[in-house]
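Notes follow the structure.
One chain of protein is taken out of this complex; the other chains stay put.
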Amino acid sequence: MAGNTKGVLFRLTTFGESHGLALGGVIDGCPPGLQLDGDFIQKELNRRKATGFPWETERKEKDEVEFLSGVLKGKTTGTPIGFLIRNKDTKPEDYSALKSIYRPSHADYSYKKKYGLRDHRGGGRASARETSIRVVAGAIAKLYLKRTGIDIMGWVYRIGDLQMKQDEKIPDPESISSSPLNCPSHDLSKRMISLLEKVKAEGDSVGGAIRAVISGVPAGLGEPVFDKLEADLAKAMLSIGGARGFEIGSGFEGSNMKGSYYNDAFVKNGEKVRTLTNHDGGIQGGISNGMNIAFNVAFKPAATIGKKQKTINLEEQPVEFSGKGRHDICYVPRAVVVVENMSALVLMDHLLRNRAMH
Amino acid sequence: MAGNTKGVLFRLTTFGESHGLALGGVIDGCPPGLQLDGDFIQKELNRRKATGFPWETERKEKDEVEFLSGVLKGKTTGTPIGFLIRNKDTKPEDYSALKSIYRPSHADYSYKKKYGLRDHRGGGRASARETSIRVVAGAIAKLYLKRTGIDIMGWVYRIGDLQMKQDEKIPDPESISSSPLNCPSHDLSKRMISLLEKVKAEGDSVGGAIRAVISGVPAGLGEPVFDKLEADLAKAMLSIGGARGFEIGSGFEGSNMKGSYYNDAFVKNGEKVRTLTNHDGGIQGGISNGMNIAFNVAFKPAATIGKKQKTINLEEQPVEFSGKGRHDICYVPRAVVVVENMSALVLMDHLLRNRAMH
Amino acid sequence: MAGNTKGVLFRLTTFGESHGLALGGVIDGCPPGLQLDGDFIQKELNRRKATGFPWETERKEKDEVEFLSGVLKGKTTGTPIGFLIRNKDTKPEDYSALKSIYRPSHADYSYKKKYGLRDHRGGGRASARETSIRVVAGAIAKLYLKRTGIDIMGWVYRIGDLQMKQDEKIPDPESISSSPLNCPSHDLSKRMISLLEKVKAEGDSVGGAIRAVISGVPAGLGEPVFDKLEADLAKAMLSIGGARGFEIGSGFEGSNMKGSYYNDAFVKNGEKVRTLTNHDGGIQGGISNGMNIAFNVAFKPAATIGKKQKTINLEEQPVEFSGKGRHDICYVPRAVVVVENMSALVLMDHLLRNRAMH
Partner (left out) sequence: MAGNTKGVLFRLTTFGESHGLALGGVIDGCPPGLQLDGDFIQKELNRRKATGFPWETERKEKDEVEFLSGVLKGKTTGTPIGFLIRNKDTKPEDYSALKSIYRPSHADYSYKKKYGLRDHRGGGRASARETSIRVVAGAIAKLYLKRTGIDIMGWVYRIGDLQMKQDEKIPDPESISSSPLNCPSHDLSKRMISLLEKVKAEGDSVGGAIRAVISGVPAGLGEPVFDKLEADLAKAMLSIGGARGFEIGSGFEGSNMKGSYYNDAFVKNGEKVRTLTNHDGGIQGGISNGMNIAFNVAFKPAATIGKKQKTINLEEQPVEFSGKGRHDICYVPRAVVVVENMSALVLMDHLLRNRAMH
């Protein structure tokens, strides 16, 4: 269990490094008969790609998926789905200078300590490029979930110190996709762009946060006591490179509240049981209650910056360096689809796990 | 994989309900030859027990562990350690009124929807009483970790809106254990007690938050990409009843920072490599870097309150009710040892997983 | 993953030693709403018990199960089922002589080498007494399987060199249970008893073999390529102490056959598809095909014998010794229910795994 497999029944195993030949994945446990909509999968991948905005890396990858197995005449067969994304635009020479140093807040030092060696080219396995494979698998999960009525939507609610007001209203999808930063408030979006330009000019980087809402979830998903639904969501989110925090429902703010205010009262609403508020974020006792599942994820600033920084080299002597390779000023907008699709993997897995019980 | 087992190599499986005959656990994968210090284990359990403070439940359980296997002459044998805690002070009749309603922000409704039936007596499996088993297993992990130099310490840093200033200083252990609320700031502790008394008088409840620091962790623990160390910590924390948020290092606040400020510069300090700051919270790329691992966990207010609340009954008709059973006004101080010992389970598991690689 | 948990979705974790306080188990993943028929479970346990036959151990254990959780008003709740069997008739002093030697063909030496220490009392964890827990869990699986029409029946077809003719006819259950050796051929049964008396008089032991047939299995169970149904059955059988061989369908003999003779031709039989022969034993490509699943398991002779044997002591010096503790001359008749109930665990697990897919 070296950590490259996710899920119990809908299982994704991934491999590949930033500057190796290819990244790839195997999905084991996808139910048979699912129509694999290639356009949708490619669109999801495109949402993750850098597309020329000034705050994005200049590395240009087409991110074309090649499906190798588990699909016949466009439908899943129930056997494992193997797939590849070839690396095309690699410049390993950009990284030769990094071979001999441990970059601050990167994974260079910890990988070296763990494995005794490391692939220094573009972060190797620790590169965010690895998330492209998660996006493909999550897109397939989304296709299945959609059929059962489950929908997942994420957006940027903060970049640096610019933050949207949090309310329970779910934004219009169009307002998200039409923002280059995946932020539904277009006013804020503009100010965020100015911020990013300024940060870029300074040779710096900046973090941010993403909010996601999962709607249409039936009551009953989640496996107490250790595999509570929010626990698996938290793990999935914190497994994304750069993620530093997770909160569900009212989260950290809810810990300030009194029970009489916080508690979500049940009411009958037509045919459906619902709660008047949703401070619990749609999960109670680790099991979905049929309300929207809503959570936030915090991301640290990109570790690579243009500014000069101090660090040590492999001989553990002090050195100075500044980031030269292609990198993002702020990767948070590109992480929205990763957050969504990691959620899809978790939901899909719990849907199958719950089904086995009945 | 119905969710009652935790860990890959150091595995805890738990069972038991709040008002059943007993709760219990099985630890599989504990290395042989570990001296099981019964006093220490009991002390850890005592830290979780209600001990007569006015904000605590009146249920009094001795929480005595009976070890049934895996131990010979006080030492672990490498075979599974089975153990029990009998429930003694049960009052199932207190809960008969609850049989027919779904309490707000409890697990009543979601359990019913998942399983088709539920044990209504004291929350059944969803009761926080289940965490006593986690404390026993975590205490055993702590005994092992201590031998390798790893130490874990948690404390309450917020109750309601009363919050300690966050800094990197680790409090004196004595300052924590001498506070009835496990809060190292005794000034704040006093104000928190006043708050709790007020909340109790109102028939209400209140949440809070816990900070934990793990010291002495060698570089190299954690299994990218899905089983990153912070991902497994997040999952462990969110699996505790009532937990609603997790952040590591600078967490949500760090997402406001710029890279030049956030990045943790490596320096050589005598023989040891360390970082000047620790915004990453001791984990980079999912792997420990040898610095302290520091994180926060947010807890929602206790769901049971004395105040009258609206909800629905099993026939989904509106009803009013108020909590009568024995319950905590604020369970956060009692959760400190749970946070610590869940961390111990995670660290222990990753210690063994990492060892297998080399 | 220290090996004391079995199953993916219907999971049994066991603990306990032969001369410890108790043995026990936790079943996680049992569907809710199953009526736990205590009489049936006890009857299954009784089938495993020594009941005074001269070829059986003199140790007398009542094997009473105490269910601690996961059951409410006689029905499973979907939460983990914890249960215990206390050891009552222990005589650890019988084994003090064994403390210092490695008995031939026992687990003494290999346990010592693995764990650095061992529980010498009655074989500790390696004792066949451990299988009582498997019988309880398997009995619960049987109760569930029975509702879906799946039935499992095993019998002794060989003791020493006395062997029943193998044919495809399934014996009458009554013919099995009325034989003290669980052998449906009563003629052979008598000759086997004479053999056992002779072997006992010689201070020796003898092995044997068991055949099991699972009927009513729907087509579709089994998870290629590694978790083929016969692969999981083989593992389950070889995990029983003393098991040395497994063959499904025509097994070793089938490897002599030509394809034209061996191949099982499909025919339509009324509404049902079946095969004219069943050399494949009901499993093709790792997946059940709806025919009876039939297999054999070989068991070595009991390792403890009265005759004097040579071996070495803990100092690795040669010694002589002869078995004194209470032991079976032939444990194979008592293993029939273990074979059946381990099969039940495998079938149950695959039933749930298959269900998740659809």
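Letters are used for the chains, namely A, B and C, taken in the order the chains are written, and counting of residues starts over at 1 for each.
One rule holds for everything that comes next: a contact is a pair of C-beta atoms (placed from the backbone, for glycine too) under 8 Å apart; a residue touches a chain by one contact, two chains touch by 3 or more.
Predicted, not measured: the structure shown is a model, and the values here were computed from it.
**Student:** Of C:N87, C:N289 or C:S343, which sits in contact with the chain we cannot see?
**Tutor:** Once the missing chain is taken into account, the touching residue is C:N289.
**Student:** With respect to the chain omitted from the figure, which of C:N4, C:T77, C:S189 or C:N341 is a touching residue?
**Tutor:** C:N4
**Student:** Write down which of C:I85, C:V135, C:I176 or C:I248 is the residue touching the left-out chain.
**Tutor:** That would be C:I248, which touches the missing chain.
**Student:** Which parts of chain B face the unshown chain closely enough to count as touching?
**Tutor:** Given the touch definition above, chain B has residues 1, 8-9, 29, 31-32, 78-79, 224, 352-353, 355-358 touching the missing chain.
**Student:** Touching residues of chain C against the unshown chain: what are they?
**Tutor:** Residues 1-6, 8-9, 14, 102, 104-107, 109-111, 113-115, 125-126, 130, 158, 160-161, 199, 202-209, 219-228, 230-239, 241, 243-252, 254-260, 262-268, 273, 275, 279-281, 283-290, 296, 298-305, 307, 309-312, 316-318, 353-354, 357 of chain C touch the chain absent from view.
**Student:** Spell out the interface residues on chain A facing the chain that's missing from view.
**Tutor:** 1-5, 8-9, 11, 13-17, 20-24, 26, 28-29, 32-33, 66, 68-70, 72, 75, 77-82, 84, 114-119, 124-125
Throughout what follows, only the chains that are shown with their structure count from here on.
**Student:** Which integer distance in Å separates the CA centroid of chain B from that of chain C?
**Tutor:** Each chain's C-alpha centroid was found; their separation is 39 Å.
**Student:** Between chain A and chain C, what is the gap in Å from one C-alpha centre to the other?
**Tutor:** So the centroids are 46 Å from each other.
**Student:** Note the residues in chain B that touch 2 or more other chains, in rising order.
**Tutor:** 1-5, 8-9, 14, 114-115, 125
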